[in-house]
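Comments concern the structure below.
Note that this complex is displayed minus one protein chain, with the remaining chains in position.
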Amino acid sequence: MITDATQRRALLQSGNLASALDRMVEIRVFEEQVQRLFLKGLIPGTTHTCQGQEAVCVGVASVVRTGDPVLCTYRGHGWALALGLPPVSALGEIMGKTVGCTGGLGGSMHLSDRSVGFWPTIAIIGAQLPIAAGAAIASQIRGDGAVTVAVFGDGAVNIGAFHEALNFAAVSSLPVVFICENNLYGEYSRIDRTTAVSDIASRAAAYNIPGVIVDGQVVDDVRRVAQAAIDRARAGNGPTLIEAKTYRFVGHSRADPAKYRRAGELETWQARDPLKLLAAAIQPEAPDQLIASLRDRWETVMAGVVDTVVAAPEP
Amino acid sequence: MITDATQRRALLQSGNLASALDRMVEIRVFEEQVQRLFLKGLIPGTTHTCQGQEAVCVGVASVVRTGDPVLCTYRGHGWALALGLPPVSALGEIMGKTVGCTGGLGGSMHLSDRSVGFWPTIAIIGAQLPIAAGAAIASQIRGDGAVTVAVFGDGAVNIGAFHEALNFAAVSSLPVVFICENNLYGEYSRIDRTTAVSDIASRAAAYNIPGVIVDGQVVDDVRRVAQAAIDRARAGNGPTLIEAKTYRFVGHSRADPAKYRRAGELETWQARDPLKLLAAAIQPEAPDQLIASLRDRWETVMAGVVDTVVAAPEP
Amino acid sequence: MPELRMNQAIREALAHEMRADPSVLILGEDVAAADGVFKATEGLLAEFGPLRVRDTPISETAILGAAVGAAMAGMRPVAEIMFVEFLGVALDQIVTQAAKMHYLSAGTFSVPLVVRASAGAGLGFGAQHSQTLETWLLSTPGLKVASPSGPMSAYRLLRAAIRDPNPVVILEPRALYGVRETFDPDSVVVDGLGIARKMRGGDAVTVVALGQMVRLASSAAASVADRWPADLWDLETLLPWDHASILESVRRTGRLIVVEENPSTGGWGTEVVSYLTERAWSSLKAPPVRICCPDTPVPFAGKLERRYLPSETWVADQIKALCTDGRRLTPWWEAYAQ
Partner (left out) sequence: MPELRMNQAIREALAHEMRADPSVLILGEDVAAADGVFKATEGLLAEFGPLRVRDTPISETAILGAAVGAAMAGMRPVAEIMFVEFLGVALDQIVTQAAKMHYLSAGTFSVPLVVRASAGAGLGFGAQHSQTLETWLLSTPGLKVASPSGPMSAYRLLRAAIRDPNPVVILEPRALYGVRETFDPDSVVVDGLGIARKMRGGDAVTVVALGQMVRLASSAAASVADRWPADLWDLETLLPWDHASILESVRRTGRLIVVEENPSTGGWGTEVVSYLTERAWSSLKAPPVRICCPDTPVPFAGKLERRYLPSETWVADQIKALCTDGRRLTPWWEAYAQ
C-alpha cells in the first residue's frame, strides 16, 4: 500500500476512474470506522463525516495541482484522504495521537498537511474563504500559477465572510475557485429555511462571476467542472463559484440521528450513491461486486490503521 | 417657523411638493453651513454632508409613518432634518452643545430623535442593517404594522452585515425596506473599483427579493418607489432593496477636495441637482428664482440657528 | 424538587420569562425545530411558536444585530451563539452597538438583550471551540457579562439577565450542560446581576472563581478546609463584578487566589487582582495569586487539554503555600520554560 501523501495524490491525478473509485471506497470505509470509534468513546470531542459526498473531494483533488492550496472545513476527512493524506495520519489526528498529521494538537476539525497543499481545515464557518483569497493574492503577485481552492458547505453562504470573499476575489480577479458542497443541510436546518435561494450558484451573479451547478454524485462531472474553473483562474480570468449538489448519508456530527430529514430524502439520495454511480460506469455488469471487493480490501486495511493508531502514544 | 419635530415631519407627509422643495433647500443650506463651520474650526471631529442627495431622504421621509424606525449612517444630517429634527437640534449635536439632540454625547455621526423614529445613526459600515432587521422582528411579533427603513451607502454593500441582513430579512419575510444611496463613491474609491456589480439593486436576486433602481435626484420617484416597498413590507410580503442613484456634490468628509472624481462627472450630476429638478417641476417658468427665494429665507434662518448653537453651553 | 441538568435549568429560565413577559423572544441557529444544539431550548418552539422562537441562518452578525434592533424596539431578545468564538465575526454588534446605544441616544433607547454563548474547554473541541474569551467583553462600559457555575446558577443568572435593562452576555461553560443539581426553580430568588456568591466561609484566604472553575476551586478548598479555611466566592457576574463583597473578604483574609480558565496573559483575573491590590493594599499579607492556563491555544488531545486546565491539586497546593509561607507556586509551564 502506498503511504506517501504525494504519491497517493498522484494516483488520483492519473485521471483513472478506478483510482477514483478506490479512493472513494477508502473514504467511505474510513468514515464508517470513525463513527464506530466515536460511538465507542475512542474519539474525543466531535467528528463530522462525509459519507455520500465522496465524489466531490475525490473529483476536485484529482485536478488540483499538488501543492496548490486547498482550504476546507471541519468536514474534512474525505478531503484529507483525497488530497493524499495516509489514513493513519488522518485517523491519528482525529484520535489525538502523536501519529496524527499535527500530532494531536488540532483534532478532527483541524487536519492539515502542507506537503500536499492541504491547509489547516477551519472550524469557523466561512473563515477559510477570505483566507483562500489571500493565498490567491500571493499567487497573483508571485505569478506562480497556483490556483487556490476554497471548499465550504451550503450553510456557509449566509455568513458575511462568504460575501466579502467572493466580491473581493471577483474585483481583484484572483486565481481562486470556490466550491460549495451543497448537502442541503447546515447542521439540522434544511437550506430552504435559512437561505433565500435554492441554487447557491445563482449567487455568483451578485459577484459577476460564473456560477456552475454540478452533480456532486458523479466524480467525472465534478472533475470536469473543477478543471474548467481552475483553468479559467490560472489564465487570469478570476474566480468561479461551483455548487456541487450532494447529500450526507449520516448525521451532522457525533451521534446525530438526523431526524430532521424529509421523508424519503435519504433513500432518494442513496439511490444516487456516488460509489454506485461510479462503479456502474466502470463495471456496468456488476457494480456491487466491484464495490464489495474494494470494500473488503479497505476494511482490512482500516482495521490495521485503527490498530496502529490505537497503539500509538498520546502526545 | 415650526420647530416641533412631529409637525415638521407632517409637513413633508402632506405629499406637497412645495414642502419637499422647502425641506431640500433647508438641508442644502444647513449642510453648507456645516462645512463652513467645520472649516472655521467650530466643529470638532468630522462631518459627512449630503449636498446633491437631498431628494432621497426627503422623498423617503415623506412616506415613512412617523415613529416607524429609520436607521441611517454618519451621513445623516439630511435624514435628521427630513425626518423632522429642528436644525438647532441637529447642528447643536454636530457642534457638541447641550442643545444638540443628545446633548453633545454623540456628535455628527450619531444623531437621533426617538420621537420621530430616527434611531441613532451608526458609524460602523453596515451595522444598522441587521439592527433594522431586528426592529422589524419586533414589529412582526407585535403585529404593530410598523415598517423599518434601513439606509446605507453603495460602499456598504460589500460588508458581511449587508449580506447577512438581507438574507435573514428575506427568509423571515420581515417588514423592512433597504435603501441604498448609491452616490458612486465609498470614501475615495469609485464603485467600479470595489464592487463586482454596477447596479446594487441586482444583488436583490441573491436574496430572492425585489430590487428596484430609482432616480435618486427626483423626489417624487423616490417617494413612489419607497411607498410601494413600504406597502409591500406592511402587507407581510417581506423586504425590498431600493437603489437610489445619486451623487454627492461635496467631498466624503471634512475638507476632502474630492480629487478622485472622474472628469466632468460632477458637472453632469450638478445638471441634475435635485433642487433644480423639483423646482422646475413646481415652477417651470422660473425654477432658479424659486430656489433663490427659498434659499434666502433659509440662509437667514440658519444664521439664527448658528447663533443659537454657538451661544449654547457646552455639556 | 426536580433534578435538572444545566441545559434544562436554562430552558426553565427561558420558559419562565417567556411566560411572564410576551416581549421575550429567542433566536439562534437551530434553537427552534431542533431544540438547540445543547438542548437548552427544548420544547420552546412548541410552547411559544415560531415568531418568538426563531431559527436563523448561520449569520452571527444578523443574529446579534437583530437582537440589538429588537431590544431597541422594546423586545427582550435572547440570542444563542453556539460557541463563544463565533462572537469573533460579530463582536461589533455587542461592544460597539449594543453597549453604546443607551449612551449614544442620551438614554432614550435601551438595549435589554441577552446573548447566551457556550464557552470553555474540557470536551476535546480543539483550539477554535474551547476558549472562554471573557476579555473580548470585559472592558466594555455599558455591557454586563456573567458566567454560571451550575444549573441553579445558570437559572438565576439567565432570569436576571433577561430582566436587566442592559445588554448582557452569559458565557455558559459547555462542559457543565450535563451536570445535575436538585433545586426548586420557583423558589430561586432572582436578585439581579453583580452579586458574588459565597460558596464557603473562611478566614485564611479569599478564593475567587468563575464558571467551571468554581467546582474545581470548591473541591480544592474543601480538601484543605480543616487547616486553611478559604472564603470561596463564585463571582457569577464578571461585569460588573461584586467589588464590595470581595473587597470585604480580602480585607478580612489578607490573601487572594483567583482561579481562571483563560490564558495567563491578560485573563479576567488581572482585573480582580489589580482592583483589589490597589484598594486592599494595607490588608494584604501575601501576594495575590492567579491560577490560570498557559499562554497557548487550547490543545485537542485529551491529556494535553487536561494539562492545559488548572487542576484541583494546584489550587489546593496554592492555598497551602500562600497560607503557610505567603508563597506563589510557579505554574508548571513557567518551570518548563526555565
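Letters A, B and C mark the chains in the order given here, with residues in each chain numbered from 1 onward.
Here is the rule we go by: contacts are C-beta pairs under 8 Å (C-beta built on N, C-alpha and C of every residue); 3 or more make two chains touch, one makes a residue touch a chain.
Keep in mind the model is a prediction, meaning the values are calculated, not measured.
Novice: The chain left out touches which of the shown chains?
Specialist: If we consider the entire complex, the absent chain touches A, B, C.
Novice: For the chain left off this view, which of A:Glu164, A:Glu181 or A:Glu243 is in contact with it?
Specialist: With A:Glu164, A:Glu181 or A:Glu243 as choices, the missing chain is touched by A:Glu164.
Novice: Hey, which of A:Ala138, A:Ala205, A:Ala281 or A:Val301 is the one touching the hidden chain?
Specialist: For the chain that is not drawn, the touching residue is A:Ala138.
Novice: Using the touch definition up top, pick the residue from A:Ala90, A:Leu129, A:Ala201 or A:Met302 that touches the left-out chain.
Specialist: Touches the omitted chain: A:Leu129.
Novice: Please give every residue of chain C in contact with the chain that is not shown.
Specialist: Within chain C, the residues touching the omitted chain are 61, 85-93, 95-96, 99-100, 103-104, 127-128, 133, 135-136, 138-142, 239-240, 262-263, 265-271, 273-275, 277-279, 281, 286-290, 294-297, 328.
Novice: Which residues does chain A use to touch the chain missing from this display?
Specialist: 69, 71, 101-103, 105-106, 110, 112, 114, 119-120, 122, 124, 127, 129-141, 148, 160-161, 164-165, 167-168, 171-172
Novice: Please identify, in ascending order, the residues of chain B that touch the omitted chain?
Specialist: 44-46, 96-97, 104-110, 122-127, 155-156, 158-161, 186-189, 193-195, 260, 314-315
Methods note: only the chains that are shown with their structure count from here on.
Novice: Farthest chain from chain C, going by the mean of C-alpha atoms per chain?
Specialist: Measuring from the centre of chain C, the most distant chain centre belongs to B.
Novice: How many angstrom between the C-alpha centroids of chain C and chain A?
Specialist: Centres of chain A and chain C (C-alpha means) sit 37 Å apart.
Novice: At what distance in angstrom does the C-alpha mean of chain B lie from that of chain A?
Specialist: 46
Novice: Where the centres are mean C-alpha positions, what is the separation of chain B from chain C, in Å?
Specialist: Those two chain centres are 41 Å apart.
Novice: Touching two or more other chains, which residues of chain B qualify?
Specialist: Touching at least two other chains: 160-161, 164, 167-168, 171.
Novice: Could you tell me which residues belong to chain C and also touch two or more other chains?
Specialist: 56-57, 59-62, 89 - these are the residues of chain C that touch more than one other chain.
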